[in-house]
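A single protein chain has been omitted; all remaining protein chains appear in their positions.
Labels run A and B following the written order; every chain starts at residue 1.
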Amino acid sequence: MESKRQDERFIIPIGPQHPALKEPAHFRITVDGEIITNAVVRLGYAHRGIEKATESRNWVQNIYLVERICGICSHIHATAYCLGVERLAGVEVPPRAQTLRVLVAELERIHSHLLWLGVAAHEAGFDTLFMYSWRDRETVMDLLENVSGNRVNYSVNLLGGVKIDIDNQISDTIREGLAFLEERTLHYLDVVSNDMAFLQRTRGIGVLTRSQADVLGCVGPVARASNVPRDVRVEAPYGAYQQYPVNIVLVEKGDLEARFIVRLKELLESYRIIREILDTLPPGELTTRMPRRIKEGETISRVEAPRGELFYFIKSNGTDTPERVKVRTPTICNMLSVLKLAVGHQLADLPMILAGIDPCFSCNDRVAIIDHRRKSPEIWTWQDLRQYGIEYYNGHSR
Amino acid sequence: MDILDKIFTLLIFPGGLFLLILGLAYEWVDRKLLAQLQNRIGPRWFQPLADVIKLLAKEEVIPEGVNPWLFIGLPIIALAGSLTAALYTPLVGLPPSHSFPGDLIVTVYLLSLLTLCMGLAGSNTLDRFSLMGATRTLTQLFSYEAPFMLSLLGPAIVVGSWRIADITSYTENHWLLLSQPIGFLVALIGLIGKLEMPPLDAPEAETEIVAGAMTEYSGRGYALFRLAKGAELVVGLTLVASFYMGGMANPLLFLLKTLLLLLVMVGLQTLITRLRIDQTVGLWWRYGTLLVLVQWLGMIIWKGVAS
Partner (left out) sequence: MIITTEKALSTATELFENWVWKTRTEKPEPNRLDVYLRSSEDLIPMTVGLRVQRLGYLAAITGLDLGPETKECELLYHFCTAAAIVTLRFRVPRDGAIVPSLCSVIPSAEVFEREASEMFGITFHGLRNPDHLYLPDDWPEKTYPLLKDFNPEVLKTLHDREPDNGK
C-alpha cells in the first residue's frame, strides 16, 4: 500500500514461482487498477550453461546435451545441431533417416501444440479444455514412445542418421492415433472459434499487427497468426521437407484467437505430412559414416521448432570438440512482443498473452554458467529468493 | 431442557456440526462431478474432510504488516455468519429453527458477511496478490449483490412477506421456477459468484493472482474460510431450492433438489471460461439486474391487476 503512495505505482510480481508460469521467469507488471501500464522481464532462472558446456564436450556428446535444452522440443534441437554438423562435415544423410527425422519432428510438434492448447486454456480459466487436450496429448506421447522408446527426450538423432526405424505395425498404430487426434483437433477448432465465452477472452485481445510482428522479429505461430509468412519449413526446406512440402498456415487477425487457430490448423497440416510420410517412406540405410573430427568452418542451421524458428550457429576448429555453438531459441524472439502487447491490457489477459507465444524458459535460459553451479543450487537461489522476498514485503520502489 | 435443546440446535443440528458436514459433502459432490465431467477421476469421499483436518493441524503463519486480531478474527466471523444464516433457512426441507418477520433480509446479509470478510482479509495484508484479490472480491460483491437480493425478494413479493417460513410454506404448492425463471437463474448464478466458483472465480484466478484474497492464509484461518464456504453453499442451495422449487419437502426429495441445482452449477463451471472482472460486472449490471427488475415490474403489475 505504501509503495503505491510513494511513486503511484503498484507492481505485481509474476514469478519466479507463480501458478501461471510452468517454468521460472520473473515479470514485473506495473498496474493501474486492473490495467497493465508496464512490463519488465528477467530471465535466467533455469540457467544451465549449455552453450559453454558444448565447448568442452565432443561432437557426439553434444547431441545429448542439446537435446536437453528443452524438454518439450528436444528432438528439434538435436536435429538442428546434427544438420549443422553434418553440413560442416560434408556428409550426406540417407533419405530414409532424413524422412524419419521429419516424422518425429512432426509428432513432436503435435505433442507441443496440444500441450500449449491445454496450458493456454488453463490460463484463460477454461479447465475443461485443458483436461481434454492433455488427455488427447497422451495419444501422441504413446505414439512417440512407440516410435522411439521415450516419451520426452526421444533421442532419435545421431550424427549421420537416426537410431530408430519403423515397420508396418508401428505405422498402423500411428495412423490409428492420427485418426483419433484429427477428429479431436477438428472439435477443438470448433470450440476455439465458436465458444462465445471463450471468444470473449481471446477475440481482439493481444493484437499484434503484421508490421509490429515484422519489426519485433516474431517467429513461428505468433508471426503466422499476424499474417507474416515466416516458416523455415517453407522458406528454407531442410532435410526431407523438400520431398514433403508444407502448406503454410496464415491467419490475418493477429489476436489470441488467431494464435489458437494457427496452431490447431498446423496440427491438421502435421497429420497430413505424417500420413504422407508413412505412405511413401523411402527404403534404405539409416546411418552413414561420420568423421570423428569435423572440418574447420562455420555453419548456420535453421529449423522450425514448434514455437518458431530455431537458430544454431556452429563453428568448428578442426578438432573433435566444437569451437562455439550458439543457440537462438524462438521464445526469445517472441518475448519482446509479450512485453509490448501487455501494456494497456487487463491484468486478467496477461497470462493468456504470455501463454499465447508458448514461452519456453528453459529453452531461453540455456547459456551462462558451467556445471560447478549445480553442486550448490540452493545457495544462490536462496539469495535470490530472499532478495525477492525483501522486495516483496517492503513494497519497494525501484 | 430448553437450554439443552437450544445448545443442540446451535451446535449439532441443524446448525453447527451437521451443517459443516453437509457443506463438506456438497463440496465433495461438486469436486467429484466437476472432475468426472472433465474426464478426471476426482477426489475420494473423505477428501474435503481430510483437507480441512490437515489445514487445521498446520501452523498458521501470520505475515508481517497485518493486524493479527483481524487476521485471526475474520475467518471466525465469516464462519459464524454462514452458520447463523443457516438457522433461518429450511435446511434439508425441515422448518427453520428460528424465524421472525424480516428474517430473509438478515439471512441475505449474513450470507454476504463471508465475502466481506474475505475482502477485508485480503486488504489486511501487504501482499499484492491479496490486495488485487480483495479489490476483485469486493467489486464482484457489488455487482452480484443487488441482483441476487432482488431475485430472492421476488418470491417475497409474491407471498407478501419477508419471513422465510411464510415464503416456503407458500412455495410448497407453487413452483416459482415456472413463473419467475429469470429470478431463478439470477439466484443460481449469483450463488456461483458469491462462492467464487468458476466461471465467476476472477477474484481468486490462480493464473493471475495466485489465490486472490486468500493468498496469505495457510492453516486454521484458511480451513475456517473453506468451512464457511461449504456452509454457505448449503445455505444458498437451500434458499434457492425452497424458494423456487417447491418449498419444504421431505428431506430426501429436498436433498435431491439441491443436488440437481448443484449439478446445474457444475455444468456451468465445466462449460464456461472464466470471466474477466470487467466482464463479470458487465454481466450483472447489463443483464442480470435489468432482467430481474423487468420481471419484478411484471410481477407487481400482475399483482395489482389480480387484486
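Quick notes
Assume a residue touches a chain if its C-beta (ideal position, glycine included) is under 8 Å from a C-beta of that chain, and two chains touch if they have at least 3 such contacts.
All values derive from a computational prediction rather than experimental measurement.
Taking the full assembly into account, the omitted chain touches A. Per the touch definition above, the residue from A:P13, A:G49 or A:P95 contacting the chain not shown is A:G49. Touch with the hidden chain on the side of chain A covers residues 42-44, 47, 49, 51-52, 87, 214-217, 229, 235-236, 297-300, 302, 309, 311, 313, 315, 323-324, 326, 328, 332-333, 335-336, 364-365, 367-370, 372-373, 375-376, 378-380, 382-384, 386-387, 389.
The criterion applied here is as follows: only the chains that are shown with their structure count from here on.
Separating the centre of chain A from that of chain B, both taken as means of CA atoms, is a distance of 43 Å.
Within the complex formed with chain A, the chain B residues making contact are 37-40, 63-65, 126-129, 131-132, 135, 198-199, 201-202, 205-210, 270-279.
Considering their complex, residues 1, 10-13, 18-20, 31, 33-34, 121-128, 131-132, 135, 195, 197-198, 200-201, 346-351, 392-393, 395 of chain A touch chain B.
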